[in-house]
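Report on the structure given below.
With one protein chain withheld, the remaining protein chains of the complex are depicted in position.
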Amino acid sequence: MNKTTASRLALTLVLSFGAGAALADENADLVVNEEIEMTVRAPAPAYLDGHLPEILSGWLFRSDETQDLQRDDFDNPGMIFVDQALDQWAMVDGSEGKSCASCHDDPADSMAGVRAVYPKWNADAGEVRTLAMQINDCRETQMGAKKWGYTSGDMTAMEALISVQSRGMPVNVAIDGPVAATWEQGKEMYYTRYGQLELSCANCHEDNYGNHIRADHLSQGQINGFPVYRLKNTKLNAAHDRFKGCVRDTRAETFDPGSPEFVALELYVASRGNGLSVEAPSVRN
Amino acid sequence: MADNVKPRVKAPKSASAGEVVTIKTLISHQMESGQRKDKDGNKIPRSIINRFTAEYNGQMVIDVTMEPAISTNPYFEFDATIPEAGEFKFTWYDDDGSVYEDSKAVSVA
């Protein structure tokens, strides 16, 4: 038995294992606060080359109880952190005596639509920037404040606050022009098998979404809901931490959150969800 | 006091006399169970909110004894009768002696 066969057998075994676990209502629709209509299924972008018949929010793959937690902001524990970030928004930090509000006033106005287009090209810096990179650039360059850890509580809460201002808007990241090379790098990673289990992102999230990996109902791995409040660790989780967890689960040495590799992967994975609504903070298991 | 403890309450701003209204409360709190161990294998001591009460104009609505099995960021949903205009008072009692409070006024049309 060669190694590839062994890993396929391993995947077959784990995929078959939890077939009796909780099944989600995949026909459900998501309306938040009886007001914001979320697009949880959308036509697959052309550049997916027909690999997915349609794109589906991870919300569709969760149990009824978990789905309900996202229907009302009061029931959504992720909103606790949005509240905390709103306090932070007005708090002066760093040598320049500024807060976020000093430049950006009310986030409801200044941040509307921002999450939907990140990661995006920053012409001045000549780099692809994630939202976390941009927040830290603001802190260092504009506020004279210390950078936050890339996936720290302060950072994920601020990302959630900014994301909330774009809820219901379609994810719409650019994939061409100056970001094209980074996008190609991310796509290459998506289809590369990593780790002792020799699994690519696509093996689980393109070839096997809807199936179970032990007790877990595999989604398409969309990141339109990040940062996400997980029932498992009862806090907001950054997309790069989820990437790290996935790569680790293939039994590989992972890339670091904030690394150029994960920035490229975030751009590519975000683009796979172009058309789904910004959902953050979403609730997952 | 535990870090970043922030109560949130959802209650209607107005009601009719005698109306039954639904209240939701959520407070950010780790609810350290006393069952977990740190990286060195030492037990992390229990630190939870052990009691939650809701009163309206000084009369009791609900009084909950809470144990470590209540999830992080404790959530409660319950019903209250509004006899007249007044104010809800919500109180959370922490193991460490801290008390967190929130209040909501209700008008009666």
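Order of writing sets the chain letters: A and B. Residues in each chain are counted from 1.
Definition applied: a residue touches a chain if its C-beta (ideal position, glycine included) is under 8 Å from a C-beta of that chain, and two chains touch if they have at least 3 such contacts.
Definition applied: contacts and distances are computed from a predicted model.
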Margin query: When one chain of this assembly is omitted, its UniProt record names it as which of these: "Acetyl-coenzyme A carboxylase carboxyl transferase subunit alpha", "Cytochrome c oxidase assembly protein CtaG", "Thiosulfate oxidation carrier protein SoxY" or "Copper-containing nitrite reductase"?
Written below: "Thiosulfate oxidation carrier protein SoxY"
Checklist line | Contact with the hidden chain (one of A:Ser63, A:Gln142 or A:Ser259) | finding: A:Ser63
Next item on the list: Over the whole complex, note the residues of subunit A touching the chain we left out.
Entry: 9, 12-14, 16-22, 62-66, 68-69, 77, 212-216, 230-234, 245-246, 249, 284-285
Checklist line | Contact footprint on subunit B, counting only the chain that is left out | finding: 20-22, 33, 35, 55-56, 59-72, 74-81, 83
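What we mean here is this: only the chains that are shown with their structure count from here on.
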Next item on the list: Within their complex, state which residues of subunit A touch subunit B.
Entry: 74-75, 77, 79-80, 83-84, 234
Checklist line | Touch list for subunit B against partner subunit A, complex | finding: 4, 6, 8, 10, 24, 26, 28, 71-73, 75
